[in-house]
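Every protein chain of the complex appears in place save one, which is left out.
Letters are used for the chains, namely A, B and C, taken in the order the chains are written, and counting of residues starts over at 1 for each.
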Amino acid sequence: MAGNSFGTLYKLTSFGESHGRGIGGIIEGVAPGLVLDMDFIQGELDRRRPGQSRITTPRDESDKVEFISGHMDHVATGTPLAFAVWNKDQRSGDYDNLKDIFRPSHADYTYEAKYGVRDHRGGGRSSARETIARVVAGAVAKLMLRQYGVSIQAYVSQVGMLKLEKDYRELDLSVAESNIVRCPDPVLAEKMVEYIDGIRVNHDSVGGIVTCIIKNAPVGLGDPVFDKLHARLGQAMLSINAVKGFEYGSGFGAAEMLGSQHNDEFYTEGGKVRSRTNNSGGIQGGISNGEDIYFSVAFKPVATILKDQNTVDKSGNEVVMKARGRHDPCVVPRAVPIVEAMAAMVLADCVLINKSYR
Amino acid sequence: MAGNSFGTLYKLTSFGESHGRGIGGIIEGVAPGLVLDMDFIQGELDRRRPGQSRITTPRDESDKVEFISGHMDHVATGTPLAFAVWNKDQRSGDYDNLKDIFRPSHADYTYEAKYGVRDHRGGGRSSARETIARVVAGAVAKLMLRQYGVSIQAYVSQVGMLKLEKDYRELDLSVAESNIVRCPDPVLAEKMVEYIDGIRVNHDSVGGIVTCIIKNAPVGLGDPVFDKLHARLGQAMLSINAVKGFEYGSGFGAAEMLGSQHNDEFYTEGGKVRSRTNNSGGIQGGISNGEDIYFSVAFKPVATILKDQNTVDKSGNEVVMKARGRHDPCVVPRAVPIVEAMAAMVLADCVLINKSYR
Amino acid sequence: MAGNSFGTLYKLTSFGESHGRGIGGIIEGVAPGLVLDMDFIQGELDRRRPGQSRITTPRDESDKVEFISGHMDHVATGTPLAFAVWNKDQRSGDYDNLKDIFRPSHADYTYEAKYGVRDHRGGGRSSARETIARVVAGAVAKLMLRQYGVSIQAYVSQVGMLKLEKDYRELDLSVAESNIVRCPDPVLAEKMVEYIDGIRVNHDSVGGIVTCIIKNAPVGLGDPVFDKLHARLGQAMLSINAVKGFEYGSGFGAAEMLGSQHNDEFYTEGGKVRSRTNNSGGIQGGISNGEDIYFSVAFKPVATILKDQNTVDKSGNEVVMKARGRHDPCVVPRAVPIVEAMAAMVLADCVLINKSYR
Partner (left out) sequence: MAGNSFGTLYKLTSFGESHGRGIGGIIEGVAPGLVLDMDFIQGELDRRRPGQSRITTPRDESDKVEFISGHMDHVATGTPLAFAVWNKDQRSGDYDNLKDIFRPSHADYTYEAKYGVRDHRGGGRSSARETIARVVAGAVAKLMLRQYGVSIQAYVSQVGMLKLEKDYRELDLSVAESNIVRCPDPVLAEKMVEYIDGIRVNHDSVGGIVTCIIKNAPVGLGDPVFDKLHARLGQAMLSINAVKGFEYGSGFGAAEMLGSQHNDEFYTEGGKVRSRTNNSGGIQGGISNGEDIYFSVAFKPVATILKDQNTVDKSGNEVVMKARGRHDPCVVPRAVPIVEAMAAMVLADCVLINKSYR
């Protein structure tokens, strides 16, 4: 089966299901000698974990990562870095009622149709629990990118109708991590939390948008034609569960603009080529130009809600699926570290590719 | 250099520059025995060609495709199908003035920074002329998909502020190809043409949106985790020149929705599992579910405009770049066949991947 | 780091070091629904394990495989099949004396030079213990190939000067597994055992040859040009620790032959195209022709011997390395299941590739 690997030189091959033994992967391309800062890596996982606040699912998963190979005393040796997060919360009996039912807007039906067999427990391979592997591999990528001074920060810019209208340059992004919804505008953050709390009480879910800013990326990342930097970022983001759209730089707004407005004039600053505006989003011809890279990722409301829903079962009978279990009323706060992780993997890969021909 | 190949089993590796000998590629994965319908393939190229109407660039490129290998009497043998479109309009002297200048919002600066050397003539490898290879490979993919009854149709849904508000299900999509802007609403199409004409006269350019509808795709296309069908479509579309955003199904609008609104209820129709709504855009868990697949692609206004612009040269001097040459006032009408071609390549690849494990 | 994956559609990505937590891998391409016959898989590992007889290393490693993901109750779901064999015999203190020494004809020096850091314990990633992952993935491949009736059997055809001169068609290959040296000629087998026992007592090691016979492979496996079936088998075999050569069909002997002797005449038998001789080794133009596929793999004497040896340390000082520890006097008996495993992986991959375009 295809689809389990991401990257060319910095590469994650992931494995695992929601309610199997665990989630993990193999990372290739880790620089020999890199120190695996376990506090940092575990910290990234903690940013993703369920049960971290009252606006996320109350499932409590401690999610401790173990590195199985590829290091000695947490110094990378350059061999494949295998890791696992062993599943603790394996109450698979909870899912017996879903064994033969296709949950609306989940992957149950399509997996069954494609493979003829599926792990029904909590979505199996299609569960968002799979993103654990991404966060670990992204954390290691961040450690590699640190030496280039690259910083990657994502935040929540929209929840339902509540939109952060300010440009990221007007904001103190470091504020984002100080509130549970991860929005850098404290006033709006409070409204978002309150709103999500209402959604939760109402047993519903709501969508949102995550925006990501990459600073200090070296000039020259990304490859022409099919592997343009934004195309790779796009695939990376769209591969995250529940994502419905991706835009970078001027994004969908570009459709309404004139070339004379949209073009970013070049000038020189301190011997460097710079652009006065940045509708390009730091990427021209698919290659980073040294300006900030920024993009947004739209998430749908998660499909699991605590309301009865009409659907069909495996035999084609129309049935009512009873509400049950625990759910995330809004996924975007927990998606923030996942977006960052995917961005970090793309950038680390581009850095390695660039090294290869110079 | 990475980035010149697209696909796993149905795979295009492309080559060529705007003003070199030509543009071409090698297609792997073509079914042995497939009849290469040259009228159809050439017809697809003609839909892309410059000079096809008064709202496209007046450059006249006839763009005839030649298949070099992989067939006998235009029946594919299963060996690599190499092809080329030889460049005719090679007035490279036209570009001497651009040799040392970085055009705003073009790839001149990033290529120079990345490679230390670049073909400045008409953008070289970064020219949209490269999409010729995509259209040829997409046309062959369409021929392969025909036997499955899959249809792929794209159209222009926005030019500047002019938006097609109607849902695609209310439209007769076949109308799109009957007007030069390729919009299926004849009234709006006329307005768009008029608007673009004004842009052209004003030496400017404008952005737009292309929407694409795929009908009759088999259930089961796409792969879990990183190669979700929409993630692959996203990369495919974002890799097209001038693209700034991609959304599928409910898209960015999903951010504002509740789960109870967004979830697509399943029901049974004629023994088939169907969904009553299609916010999923025909894709669940990254795998096609048999409903229509639909997505939109945002294009920026093309960077070449006939106005003087401030920029810098290779030595870092700030200069005024004089307006000169020919340009596309709005790229979206010509982008329609390119969007379709990329979608066809993704689907053909997914079809082949699916065959491999069943 | 490259080199950890093998295969295109049936694909193993392996991880692990000799004295780390364990050895394992991720297998992609396993047919959904395949029953993982654990007795068979464990049995294959047991054929490889150290300590299985008096002519192998006395290290006792029980090597139990655990499947971590990709199955429910040992039925494959089509998702990545991750597995691990956890290391038991981790007396890494045993290796402190080797921390700064480059053992002759081992990978110590080249790893150090390449990575600047290395796991010195028992060879780390370069240890033959890594082949555990191959045997597991090969065993699963064998289960997939069973439904096509393909059989793969390897045996020892040479140990030192002791050569099996008979053609495989004159032998009862099933005899091979009934003696500890895995030679299908019982008389020669006894001589080999005796000879190896002498080598062991003398603290030395000796090389040998493994021959492999594949029967009932479908016509059409292998791909033209670079991925010819024998080229892929060759890479597979040469990637096994200690291998120095590979030949198939007439092999090196072909250099002395005339075309009129070597060509395999076709004839028809029961509606099938057959060849009267099989110098082609079942492969023509890189593609299987339905005749038996056979090839031989030459192994050097293992580099670990219990004699003092001259070498250098990390600082470049010439030193005498003292004999110590346990070793395999002759690796070929234990290499038999590894050769089979690699062959099975190649064939399973070719089978999946073939499905994709028909």
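We adopt the following convention: a contact is a pair of C-beta atoms (placed from the backbone, for glycine too) under 8 Å apart; a residue touches a chain by one contact, two chains touch by 3 or more.
The structure presented is a predicted model; accordingly, all values stated were derived computationally and were not measured.
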item: Omitted chain's touching partners, listed by label; value: A, B, C
item: Candidate in contact with the missing chain, chosen from C:22, C:138 or C:208; value: C:208
item: Which residue of B:48, B:103, B:118 or B:327 touches the chain not shown here; value: B:118
item: Which residue of B:7, B:50 or B:78 touches the chain not shown here; value: B:78
item: Missing-partner contacts on chain C, residue numbers; value: 1-6, 8, 14, 102, 104-107, 109-111, 113-114, 125-126, 130, 158-161, 199, 204-209, 219-220, 222-228, 230-232, 234-236, 238-239, 244-252, 254-268, 271, 273, 275, 279-281, 283-289, 298-305, 307, 309-312, 316-318, 353-354, 357
item: Hidden partner interface residues of chain A, rising order; value: 9, 29, 31-32, 78-79, 224, 352-353, 355-358
item: Contact footprint on chain B, counting only the chain that is left out; value: 1-2, 4-5, 9, 13-17, 20-22, 24-26, 28-30, 32-33, 66, 68-70, 72, 75-82, 84, 114-119, 124-125
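The rule is simple: only the chains that are shown with their structure count from here on.
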item: Chain B against chain A, contact positions shared by both copies (same if over half, else different); value: same
item: Core chain by centroid distance, with centroids computed from Cα atoms only; value: A
item: Label of the chain whose CA centroid is most distant from the centroid of chain C; value: B
item: Chain A-chain C separation of Cα centroids, rounded to whole Å; value: 40
item: Interchain centroid distance [CA atoms averaged], chain B/chain C, Å; value: 46
item: Contacts with two or more other chains, residues of chain B listed in rising order; value: 224, 353, 357
